[in-house]
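Some chains have been omitted; the remaining ones sit where they do in the full complex.
Residue numbering begins at 1 within each chain, and the chains themselves are lettered A and B in the order written.
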Amino acid sequence: MTRRPGSVNRSYWALAQTILALAAQNLLSPIILFFALGLLAALVRSDLSVPEAAAKALSIYLLFAIGFKGGVSVSDHGIDANLLLSMLAGLVLSFAIPFAAFGLLRAMTSLSVTDAAAVAGHYGSISIVTFVAATSVLQSQGIASEGYMVAVAAVMEAPAILSALWLVARFAKPVDGSDRGRNTKGLWREIILNGSIVLLVGSFVIGFLTGPKGLADIESFIVSPFKGVLCLFLLDMGLVAGRGLRASAHQLRPGLIGFGVLMPVLGSLAGLGAALLIGLSAGGTVLLMTLSASASYIAVPAAMRVALPEANPSIYLTMSLGITFPFNLTLGIPLYLSIAQAIGG
Amino acid sequence: MEMKDAKRVEITIEAPLETRLTDALDEAGVTGYTILPVMGGSGRSGRWSREGQVSRAGGMVQIICIIRPDRLDTLLDAAFGVVERHIGVVSVSDCSVLRAERF
């Protein structure tokens, strides 16, 4: 059957409508609204703040719950033949995306090689909260996904850091001769054994080992209150993103903002390609797209401070947390979902 | 009360470098120090506050080290190796200590 141009236009139009409807629905979820509240509060300089210890406790809860539930789901559905393939795909994506990001940054912005490489590293890695938000959208739409995507998320945390360091080593001119020996002693150990990864993977393994019986034991701690905790967490993320934006707004040239919105979409397409190759479910596809689209603001910044101290932290933190995170949360996830459904349908 | 002269070194440094600095101090034979949390601050790289951090990437700590005057240079060399390319402040002042035999 041949399609006339008009029908293509009409189907684009239908897609756009789906995206908008999804986005509107998404924008009115408590999760997004609490993020917006935090953002707003920070922008008007309210003194609202979540104590550091409480924010850290919230993120421990999230990693614990999401890891455990992922593990239980794998133990429930059995280890899929696709598990290893997906993890491999995650590895490759995390390594590769920084190169695309670096090229784009050098083209679109005037960042130095070092700053561009540091920012690029963030986009190869992932944001676990964006991932959680995507699973929560999938859930409310009744779309199933592979439980092991959590493990893929863990795999994607670190490789991008290596790419960033390689980019600097390859393209940056040595500032002064003796300066080349980077402070990377012990860095790899730190990155791989970083608390978030250990907790996520550990909880995943424990969830896998104890299975549905283990889940029954702790369900009313990690399942039912989950969304409420997520609201509080996103309130805090909004506060942090807003404070970051306020402090670094002057650095946000149009090129950087454009990159912060364009790059996640490109990343999601890379994720889409990989998902199609492997043959993930619709839900799994959305999650891999989201992981590829999201940018790190925990593991990578800490590693960059140690290994690339000359890169300006306020640039990469603002890009990742102030532009790309809100974009993914509000428009990105509905977009990726619509694309996955359009392709899958 | 018998007191002895000493130096008080105060190093404000990024949190991700804390272990590197204390390891460097240990290696240089400086095994006495106290680490204080830092809530926020301001410097050439702008203002920041601990409650505005998702990660501790930008957080800082303050390391205080009381040391015999003749060991000061060893300490500063060790510290400088870590602090060199990083943001942070190192200051030294005179003090005197009780129970000097411990230093």
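Quick notes on this structure:
Here is the rule we use: a contact is a pair of C-beta atoms (placed from the backbone, for glycine too) under 8 Å apart; a residue touches a chain by one contact, two chains touch by 3 or more.
This structure is a prediction, so every number in the text was calculated from the model and none was measured.
Chain composition of the whole complex (per this structure file, using the shown labels): A x3, B x3.
One rule holds for everything that comes next: only the chains that are shown with their structure count from here on.
Mean C-alpha positions place subunit A and subunit B at a centre distance of 35 Å. Those residues of subunit A whose C-beta lies close enough to touch subunit B in the complex are 49-52, 55, 179, 183, 185-186, 236-237, 239-240, 243-244, 247-248, 297-299, 301-306, 309-310, 312-314, 317, 321.
Residues 14, 16-17, 20, 45-58, 82, 85-87 of subunit B touch subunit A in their complex.
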